[in-house]
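Note that this complex is displayed minus one protein chain, with the remaining chains in position.
Note that the chains take the letters A and B in the order they are written out, and that residue 1 is the start of every chain.
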Amino acid sequence: MARAAVRGRLSWQIASVDAVAEETPRVRTIVLEVPAWLGHRAGQHLDVRLTAADGYRAERSYSIASAPDEPVAITVERLEDGEVSPYLTEELRVGDALELRGPVGGYFVWGPEDRSPLLLVAGGSGIVPLRAILRHRRRSGADVPVRLLYSSRSLEDVIYRAELDELADGVEVIQTLTREQPPGWTGYTRRVDAELLGEVAWPVDENPLAFVCGPTSFVETVADGLVGLGYPAVRVKTERFGPTGGR
Amino acid sequence: MNFISRGFRGRRRDWEGYPTRLPPGQYVTDDFPVLSAGPTPHTPLEQWTFSVVDGDDRKTWSWEEFRALPSETVTVDVHCVTRWSKLDTTWEGVSIDTLLEQVESDAPYVLAFCDGGYTTNLPREDVSGGKAWVAFDYDGEPLEPEHGGPARLLVPHLYFWKSAKWVRGLELREEDGPGFWETYGYHLYGDPWREQRYAGD
Partner (left out) sequence: MEALDGNAIAGLLHDVFDAEMTSATGVCGSCGASRQVAELVVYVRAPGTVARCRSCGSVLIVVAEVRGIKCVDLSGLASLEPPTAASDVD
């Protein structure tokens, strides 16, 4: 596995779209062929840059959805008033070129050399980098126990739903649907709060490592809640997404 | 060779108005982007004051006193250095001429200071003669916190970073000195019609 360079030039390059897959009505995964890709780590992201004919540019960041030994893929949620996400989820086609740079990031990353029990907490599209971590864990044969707590508005909004339903060994998936639940739903039905975290999170004495990703207010509620349960701040890694594209 | 993303236009809308209404390098937006260098302050109105500081003299208005001053409604175009322009925006505010009426010195510059520590510098002449306001209403409603409420500076003839949000006062100065963005490379004056975005432009 090529390790993404910590030092060295980060240049824009042109990738091409190999495949697209609709994950939910608003969410699409884009698989890319990136000629000069140096490899990536689970949890990293890449920056996308769109240029209009008159030179106008827009740039956004998207978490890489695939494991280090898989083709580079990003998963994009179409935002209501978005400028870039509607283009990526509706206009972009297989065969199109996409300018990007990456991989980027060295803080919100996981590798199988870490043996801590993992607590992954996702709000909405925050699931993307955590899915890369899950895929990397499975593909590398790591057996650290994992609990994934995933908050979505409704079942229709759950990204990678089929994949999450196939439980890998040692991975427990706990979901909460905050706006609408199907009949017979046995999962949680409210926004993640300190009490819910207390029921789900690994006990502190197991020395867990937490990755929390999603909108800023979600991440702050969860991070505060975990610290309140006794998690050392340094064992709670956070990545906040904004309304401006994937970040 | 410049790469172009097939089919990407961005969210700017085509605009066929009089070309003289848009300064160079700008595009028209329908929404009202929120730009900020820090968290939105939430000073309660009971604690809010506006001050004009002139050396050792300080004139301060409470919110009630400020709102009791004569105000006017204006419709202006605003131009952000990040290239978006918003046309025909309507504001209600107190003219800075009213606030500077009793100032004795003829100090030629002002520094606007704000909740959260933001500052911006302007020539006194550019906030006088009916060119600038402390605005408290936007589009007929009280100015929202994310857009600078309860009150912000409004100086439409300069780039919008000069229309400081959450303004709390003006300090009269003998010399022009850079405020927040001016310190980090933005133009001291900021005339959108001469495209004065950065220091040295």
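By our rule, contacts are C-beta pairs under 8 Å (C-beta built on N, C-alpha and C of every residue); 3 or more make two chains touch, one makes a residue touch a chain.
No experiment lies behind these values; they were computed from the predicted model shown.
Asks: Of the residues B:Ser36, B:Thr73, B:Thr90 or B:Ser105, which one touches the chain left out of the display?
Replies: Answer from the full complex: B:Ser36 touches the omitted chain.
Asks: Write down which of B:Val53, B:Val81 or B:Ala151 is the residue touching the left-out chain.
Replies: B:Val81
Asks: Suppose we count only contacts with the excluded chain; which residues of chain B make the list?
Replies: 33-40, 80-82, 146, 161, 181, 184-186, 198-201
Asks: On chain A, where is the contact patch with the chain that was removed from view?
Replies: Residues in contact with the chain left out: 5-10, 45-47, 61, 101-102, 104-109, 111, 113-114, 209, 215-217, 234, 237-244, 247.
Quick note on the criterion: only the chains that are shown with their structure count from here on.
Asks: How big is the gap, in whole Å, between where the Cα atoms of chain A centre and where those of chain B centre?
Replies: 38
Asks: Residues of chain A touching chain B in their complex?
Replies: 14, 50-53, 55-56, 58, 81, 83, 87, 91-92, 96-99
Asks: Quick check: in the complex, which residue numbers of chain B touch chain A?
Replies: Residues in contact with chain A: 2-12, 27, 31.
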